[in-house]
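As you look at this complex, bear in mind that one protein chain is not there, while each of the others sits in place.
Entry: subunit A
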Amino acid sequence: MKTCLVVDDSKVIRKVARHILETLDFTVSEACDGREALDACLASPPDVILLDWNMPVMSGMDFLRALREAPIPTRPKVVFCTTENGMAYIRAAIEAGADEYVMKPFDRDTLESKLQIVGMA
């Protein structure tokens, strides 16, 4: 099974995302900020990361930059999943190394579609 790390400070979003991802046959783990997510990736990088932007301790963008420089053997796909829906945010995320971008609110079709685009569903 493919693995997905859901990084979001909202418990509700993590729960919704987990439910959708499990129906898509992912093994799901969770982190509630960028720092926790980075530690998880250093220990065991997932196949794909669903990443919020605004979080305490370490933002999604800071996490992404750190992830792309981290000494990990694989390159997890990163799908931003955020309410920051402006073009400037989207461009910044892609330039920083995100593979896809989900604008919240999202539904199952959206998430499945984006995971298909990055070759994960």
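To be clear about the criterion, a contact is a pair of C-beta atoms (placed from the backbone, for glycine too) under 8 Å apart; a residue touches a chain by one contact, two chains touch by 3 or more; residues count from 1.
Assume contacts and distances are computed from a predicted model.
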Identity of the absent chain, which is to be given by its UniProt protein name, from "Manganese transport system membrane protein MntC", "(2Fe-2S)-binding protein", "CheR family methyltransferase" or "ABC transporter permease": "CheR family methyltransferase"
Touch with the omitted chain, as defined above, among A:3, A:29, A:59 or A:113: A:113
Option from A:40, A:58 or A:103 whose C-beta touches the chain left out: A:103
Contact partner of the left-out chain, one of A:10, A:27 or A:85: A:85
Touch residues of subunit A, complete complex, unshown partner: 85-87, 90-91, 94, 100-103, 105-107, 109-110, 113-114, 116-117
